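Below: the structure, in structure tokens.
In this view, the complex is presented without one of its protein chains, the others remaining in place.
And now, chain A:
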Amino acid sequence: MSTYIYAITASDHPVRLDGLTGVGEPASEVRTVKTDALTAVVSDAPEGLRAKRRDVSAHQAVLERLMADGAVLPMRFGLVGPDDDQVAAALEGNRDGYRERLTELDGCLEFNLKVTRDEDDLLTEIVHESDEIRRLNEFTREHPDAQNEKMRLGELITEEVKTRQEREAGEITDRLSPAALNTAIGDPVQDTLLNVSFLVEREKAAGFSEAVHKEAGRHSEAHTFRLNGPLPPYSFV
């Protein structure tokens, strides 16, 4: 039976697993594989596991529980080893590396921030600030068949959208970074202009949240700031 791995912790982590259930249908039992220095939190890997909502949810729930009691290295969803012995061997094989990382992340949490801006609001700003775009916009409205002008208009807007989104994303990140230990920029998802994770010390989490709210206050109603956390440090392992 192959072994699904949720997380790696130090061997002195309490690893309270009561009431937790693992991935799979029916849900697997969450247990541990221990070496002298490290503990892997695992379960049997169900046949044909896929990223269903309940499975991702179970993975995340195990990590949130572990995170509350001490440093944890969260595994990416879906990681499967051949069996418990080989999981133990993997822990032993990179023992110092894992220990070091756990020490570095001790007392730290991840916060993920996604910022979106209403598209019409951004386009309105662009039209107001560029004579050429305004001219082309008026022209193509009156001449819906003017394909060349339409393409030119679209091209200019695309450049402006990109430039402005990057500028805003950079400014927001720069202003928030001092409140965090580390920053990891992620790929844009859906319509975000910024998707960024911050590593924050546990006792500074409230201050960090305050900094995000202050930053959100600098922006218009058309901006939405979605702050998720505290999370296991997925982006910093």
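The definition used in the following text is that contacts are C-beta pairs under 8 Å (C-beta built on N, C-alpha and C of every residue); 3 or more make two chains touch, one makes a residue touch a chain; residues count from 1.
Note that contacts and distances are computed from a predicted model.
J.: Since a chain is absent, check the UniProt entry for it and pick the matching name: "Amino acid/amide ABC transporter membrane protein 1 (HAAT family)", "Phosphocarrier protein", "Cytochrome c" or "Gas vesicle protein A".
T.: From the choices "Amino acid/amide ABC transporter membrane protein 1 (HAAT family)", "Phosphocarrier protein", "Cytochrome c" or "Gas vesicle protein A", the unshown chain carries the UniProt name "Gas vesicle protein A".
J.: Hey, which of A:11, A:35, A:183 or A:209 is the one touching the hidden chain?
T.: Within the whole complex, the residue contacting the unshown chain is A:209.
J.: With respect to the chain omitted from the figure, which of A:15, A:176 or A:237 is a touching residue?
T.: The missing chain is touched by A:237.
J.: Of the residues A:29, A:85, A:119 or A:132, which one touches the chain left out of the display?
T.: Only one listed residue reaches the unshown chain, and that is A:119.
J.: Taking the full complex into account, what residues of chain A touch the chain not shown?
T.: Considering the whole complex, chain A reaches the absent chain at 5, 8, 45, 49-53, 56-57, 59-61, 64-65, 67-68, 73-82, 86, 90, 110, 112, 114, 116, 118-121, 123-128, 133, 137, 140-141, 144, 150-151, 153-155, 157-159, 161-162, 165, 184, 186-191, 195, 197, 202, 205-206, 209-210, 212-214, 216-232, 234-235, 237.
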